[in-house]
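All protein chains of the complex are present and in place, except for one that has been dropped.
Entry: subunit A
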Amino acid sequence: MLPLNATIVQINEESPAVRTFFFDFQFETMKPGQFVMVWVRGVDEVPMGLSSKNSITVQKVGEATSKLFELKEGDSFGLRGPFGNGFSLPSEGEKTLVIAGGVGAAPLAPYAEAARSVGSEVHTVLGARSAGDLLFEKRFAEAGEVYISTDDGSKGTKGFVTDVLNSLNLSVYDRIAVCGPEIMISSVFRLLKERQVLEKSEFSLQRYFKCGIGVCGACCIDKSGLRVCRDGPVFSGVQLLDSELGKYARDASGRRVKI
């Protein structure tokens, strides 16, 4: 598949460093948690979770994302996808816990909405550095109850999402979906394991993608050899037992780098 030409129809400023780009067509078959490869022409092509059928939500971190931030409504970029496996949806009546940190809220907002629409009771633990960095608070609130944590205490519990989780009875949930920075998800992983609810959990992982379609092997994780781009990016907690999660990742050359 060659990249589709996506024209930007609307840009929302979500926080100082995060913007949502709406484009002019819908990925109708998209499952929350799936990603697209976003081609910023002449610069790079990078993976981004879909924050809705027709949007990506981007944190400015480096060259490609900075260039994206220069684009205006009417400008365009290339898009390939949707790729990978999304979070599995609950059944009617099941209780779902969503745990989102930082820009990890991007694929989880549509997940919370989808879970709600099939009749699941949805609770969200939403974490960010400070109140102004919280993403999609309104979308999560419309899907169910929201518990907030901020590092600086400017809203909700002061501390990390794990501090909120410590006060929750996790055994009541049928499904737990997690996405966020690796430091965060690996501490959530440890906590869920301790509380013996890992088999109900799913985690979305980030690794360096080259091909993005499961051929090159750049994104493979230890010890399973699973491809994050194709076999993931969403993995069950059980699949990640004894894995490199939280320990190291590989850079663009394939060298291991400590998390």
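For the reader, a short list of remarks on this structure follows.
Convention: a residue touches a chain if its C-beta (ideal position, glycine included) is under 8 Å from a C-beta of that chain, and two chains touch if they have at least 3 such contacts; residues count from 1.
Rule of thumb we're sticking to: contacts and distances are computed from a predicted model.
With the options "Nitrogenase iron protein", "Nickel-dependent hydrogenase large subunit", "Dihydroorotate dehydrogenase" or "Cobalamin biosynthesis protein CobQ" in hand, the undepicted chain maps to the protein name "Dihydroorotate dehydrogenase" (source: UniProt).
The omitted chain makes contact with just one of the residues A:V46, A:M184 or A:V197: A:V46. Across A:V61, A:A141, A:V172 or A:V215, the residue that sits in touch with the chain not pictured is A:V215.
For the options A:M37, A:L135 or A:A177, the residue in contact with the chain missing from this view is A:M37.
Contact with the omitted chain, checked across A:P3, A:P181 or A:G246, is made by A:P3. Interface with the hidden chain, as seen from subunit A, comprises residues 1-3, 5, 37, 39, 41-46, 76, 78, 80, 209-218, 220-227, 250-256.
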